[in-house]
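Below: the structure, in C-alpha cells.
The complex is shown incomplete by one protein chain, all other protein chains being positioned as in the whole.
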Amino acid sequence: MALTGVLRPGFIQIRVLDLAAAEAHYVDRIGLNKVGTGADGRLYLKAWDEFDRHSIILRKADTAGMDVMGFKVASDADLDGFEKRITDWGLTVDHVPEGEQPGVGRRIGFTIPSGHRIELYASMELSETHPPIENPHVWPKEPHGMKATRFDHALLYGPDIEKNLAFFTEALDFALAEKVDTPDGVLGIWLTCSNKAHDIAFVRHAEPGRFHHVSFHLESWMDVGHAADIMARYDISIDVGPTRHGITRGQTIYFFDPSGNRNEVFAGGYIHYPDNPIRSWGPEELGRGIFYYERRLNDAFLSVVT
Amino acid sequence: MALTGVLRPGFIQIRVLDLAAAEAHYVDRIGLNKVGTGADGRLYLKAWDEFDRHSIILRKADTAGMDVMGFKVASDADLDGFEKRITDWGLTVDHVPEGEQPGVGRRIGFTIPSGHRIELYASMELSETHPPIENPHVWPKEPHGMKATRFDHALLYGPDIEKNLAFFTEALDFALAEKVDTPDGVLGIWLTCSNKAHDIAFVRHAEPGRFHHVSFHLESWMDVGHAADIMARYDISIDVGPTRHGITRGQTIYFFDPSGNRNEVFAGGYIHYPDNPIRSWGPEELGRGIFYYERRLNDAFLSVVT
Amino acid sequence: MALTGVLRPGFIQIRVLDLAAAEAHYVDRIGLNKVGTGADGRLYLKAWDEFDRHSIILRKADTAGMDVMGFKVASDADLDGFEKRITDWGLTVDHVPEGEQPGVGRRIGFTIPSGHRIELYASMELSETHPPIENPHVWPKEPHGMKATRFDHALLYGPDIEKNLAFFTEALDFALAEKVDTPDGVLGIWLTCSNKAHDIAFVRHAEPGRFHHVSFHLESWMDVGHAADIMARYDISIDVGPTRHGITRGQTIYFFDPSGNRNEVFAGGYIHYPDNPIRSWGPEELGRGIFYYERRLNDAFLSVVT
Partner (left out) sequence: MALTGVLRPGFIQIRVLDLAAAEAHYVDRIGLNKVGTGADGRLYLKAWDEFDRHSIILRKADTAGMDVMGFKVASDADLDGFEKRITDWGLTVDHVPEGEQPGVGRRIGFTIPSGHRIELYASMELSETHPPIENPHVWPKEPHGMKATRFDHALLYGPDIEKNLAFFTEALDFALAEKVDTPDGVLGIWLTCSNKAHDIAFVRHAEPGRFHHVSFHLESWMDVGHAADIMARYDISIDVGPTRHGITRGQTIYFFDPSGNRNEVFAGGYIHYPDNPIRSWGPEELGRGIFYYERRLNDAFLSVVT
C-alpha cells in the first residue's frame, strides 16, 4: 500500500485535575514512560514501543476531558495538501507553531462537526528511548505495569457524527470499518487510516466535544487479565470488563483515571483492509456489539463522558 | 493513510507431490478451509478470517516449491498503473486472463530479479464463508487445527535481492522494515506494504526462484504452543521452534508439509509505520536476528529450500 | 504426602429438564465426551483428561439441581473406615450397591448438615478413552468446545455450614483453605482434600440442599476467554465473567446450562498445602473476595440457585 497521508493517532492531550495522581496512574499503573514536563507544566508521556518523543499529554485543568487529538501525517507537504482539502470541505483551519509541544513541528488544527479539536502534524523528534533499531532486542527494558505498547485510538462523543464520517473519509482518506445504525440515524462509527480496526471512533451524543475514552494497546488477552489484576490491586475503578467488543473484536477493559477520564486497555481485533466490507450493527444487537459477552450496554456506556 | 496500490499478499500457489496428503496437512492440521478443486485439479483453500475466495492454491507437481505469489491491488486502474511502472522499471509484464483461477479477475505477472514470479490482481470474489459482517460474531464457527487466521507472508531465496529491494520500493511502493547487511552485501530484506512487519521477505541465495516458507498468522503465543502440540501429536516435521525471531519480533515455528515445503506459523510482531527507522542487523548478530532464543542459525535455515 | 482417604470429587449427578439440550450443552459446548446412556436413561459424560469412566451424570427430572456429589477414596478399606467415622460423627450412612452406576463399585451415602447428599466410593472402571499412558501424547485427540479438562469442584448452598466444616475436617480429613466471616457467623467455606484451593465449597443459605454451581477446569485464562467466545457465539447465558475470584484466585465465568443449573469454567488458583494459613475474608471485602475485578456481588450470587 502507498502509506501516505494520515499515518496514525500521534498524540492526545487530556485534562486532569491532579497531575501527581495522573502521573502515578499513567506511569506506574498503565506502564507509560515519563518523557518530561514542559515549561507550562504539561506532562509528556510515551508507551515503550513508540518511536516518537511523546504520545500522551496531561494538562492540569479544572475539568476532565480531552483538549485535542493529533494525527501524524507522512510529510510536511501533506500538511499543506490537507489544509486545502479541509478548507475546501468547509472547516476552518488554524496554525500551531513549531515547538508549542516540545520536539513537535508545526501543526494545523480544526474543529470537526462533533465539536472536537483535531490537529495534524508531520514531524516529531524521535524519542531518546525509542525501540532499538540496530540488532534490536525485543524490548530494551522489561515493560512494567499494564505494559501498554502504544496510544491506540480514542472514542469521542458528540452530535453530527454523519458529518464526521463524511469529513474523515472525504478530506482525510479514512475508511469506515464498522457502524451502528438505528432508526434515528447512525449511532456510532469506527474509522481507520491503517490496518487497525479503528484509529478513531464516534458515538452520537447531544453535547459536543465530549470524551469517552483513550485506548492503550496490550499484546494479548493474558495482558488484559494482568491489567485487571493491577486495577483490583491498586483500587482503580473499572467501568466494565475484562470483556470483548463485538465491534472490532477487541478484548477490553474500560476503567477510569483519577480525574474521571475513561481509559481502555485493548488487545486483539482483526486486521483491516480497505476492500473489506463494512461491518454493520442494528439496534437489536447493539449490546452485543459493544460488550460481546454481556450482550447488553451498561448504564455508563452512553452517559458517562468527560 | 491512503490505502492505495498494493494491499496485501493475496494468494500463493505451492507445488505439492501428493494432493491428498497436502489437503490433510493444510486443512486438518493448519486449519484452513477447503474452497474447492478447479477443473485442472488445483486445490483452493482459505483461512477462516479472510474475506476473499481463496488464498492458498496447491498444484500437484513432480517437485515442491512455489509457482507464484499474488498481491491484491486496490483497483483495476492500479493494474494499468503498475503495469506501466513495472515496465518502466525494466521488467517484462505478461497477462493472465480473468478466470484462470476461479473467481479471480485479470492478473499481470512478471519475474523479479531473484527469479520469482509475482502477480498483481484487483478482484477476487468474496468467499461464501467470509467473516460475517451483519451483527457479526467473532467467528462463525470455532477455528480448528492450528487455527491459522490468514496467509501472512512468504520468504523467498534467490540472487540479486538488492535489485528486488529497489523494485519493490520504487515500482510497488513497499517499505523496507528490516535488513541484514554482511561484508558481501545485503543478506536479507523484510518488505512491507502495510502495518505488518513484513508482507514478503528475501534472503540472498545462489539459485534463483527458491522458496523458503509460506507463513500463516496465529493470534498469540498460546496458539503457537497449541500448533506445536499438533505437530508433535500428528508427527509433522518441525524445523525449529517454538521460538521468536529477532527480526520482526514474531513468535514462530518452522515446519514442513508432506512434500517438503517449509511452513511457518507466526504470531506477534510489531506494528510498522513508514516513518519508523529501518531496523538493521549485522552478521555478528544474525543468529539472534533469525532465532532470538537460540541465538544461532540452524543448518537448515540457509540451505533447505524448495 | 500420604495420599490416602478421600482423593477427589469423582462424580456429580445433575438434574436437567431436557436431556438432548443438556447433552448439546455439556458435550458440544463445554467439551465433555459422551460415555453412554444407562438403562434408566441417565447420561454419563467425562472430561478428556480424566482417567475414570465418567464424572458428570445427567438425570432427566422436573426440577433442576444436584442429586448427589461423589468422592473417590483410595481403597475399599477406606469405605469401611469412613463409614465408621461418619456414623461416629453422627450422620446416618446408607449403601448403594455396585453397578447402580455402570462401572462403579459399592458406594456409601449420607446427608450432610446443609442438606446435601454426599457419597463415597473406592472403584470405578478406567475409561476406554482415558489419557494414554504408554509413550503418551499430550492428548489423544484435540480437545473441543471449551476444552474442560476435569470436573473440578462444586459450590453448594444450605444451612448449618459450620457443621459441614466440622464434618468435612473431622470425619473426612479435609482442610479449610478459605472462609468468609460475618457478624452473623460463617458465610462461606472453601474445603480441600488435595493441593487444589478447593474441592467443595459451601455458602450459608436458608434452604437446604441447594446447588450453586458445578465447576470445570480449564488450562489458562486464554481458555477462559475462548470459553466466553463460545458462550456469546452460541447464546449461552452468562451470569458473570470473565473475571477472577479473590477467594481461590481462580479465573472464572459463571454461566447457565439450558435447565438453569449454574456452571463455572475455572483456571488458575494457587496450590494449597495443609500448613498454609487459612485465608479469611470479612464482610466489608466480600464483594472483592467473590468477584475480584468487580469488587461487588451481583444480585444472582446469593439468590439464584437450583
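Order of writing sets the chain letters: A, B and C. Residues in each chain are counted from 1.
Keep this in mind: a residue touches a chain if its C-beta (ideal position, glycine included) is under 8 Å from a C-beta of that chain, and two chains touch if they have at least 3 such contacts.
Source: prediction; values computed, not measured.
> Of A:Ile86, A:Met222, A:Ile253 or A:Val305, which sits in contact with the chain we cannot see?
A:Met222
> Considering the entire assembly, which residues of subunit B contact the chain that has been omitted?
Residues of subunit B in touch with the missing chain: 220-222, 225, 228-229, 231-232, 238, 241-244, 246, 251, 288, 292-295.
> Footprint of the hidden chain on subunit C, which residues?
Per the touch rule, subunit C residues meeting the hidden chain are 1-8, 49, 51, 72, 74, 126, 130-131, 133-138, 150, 173, 175, 193-196, 219-222, 244, 246, 249, 268, 270-271, 273-282, 284-285, 288-289, 292.
> When the complex is taken as a whole, what residues of subunit A touch the one chain not shown?
Within subunit A, the residues that touch the unshown chain are 137-139, 142, 144-145, 220, 222, 229-230, 232-233.
Following the convention adopted for this analysis, only the chains that are shown with their structure count from here on.
> List the centre-to-centre spacing of subunit A and subunit C in whole Å, with centres computed as mean CA coordinates.
Centre separation, subunit A to subunit C: 44 Å.
> If you average the CA atoms of subunit B and of subunit C, how far apart do the two points sit, in angstrom?
That pair's centroid distance is 47 Å.
> Averaging only over C-alpha atoms, locate the centres of subunit A and subunit B and give their separation in whole Å.
The separation of the two C-alpha centroids amounts to 31 Å.
> Of all residues in subunit C, which are in touch with two or more distinct other chains?
As it turns out, subunit C has residues touching two or more other chains at 220, 222, 229, 232.
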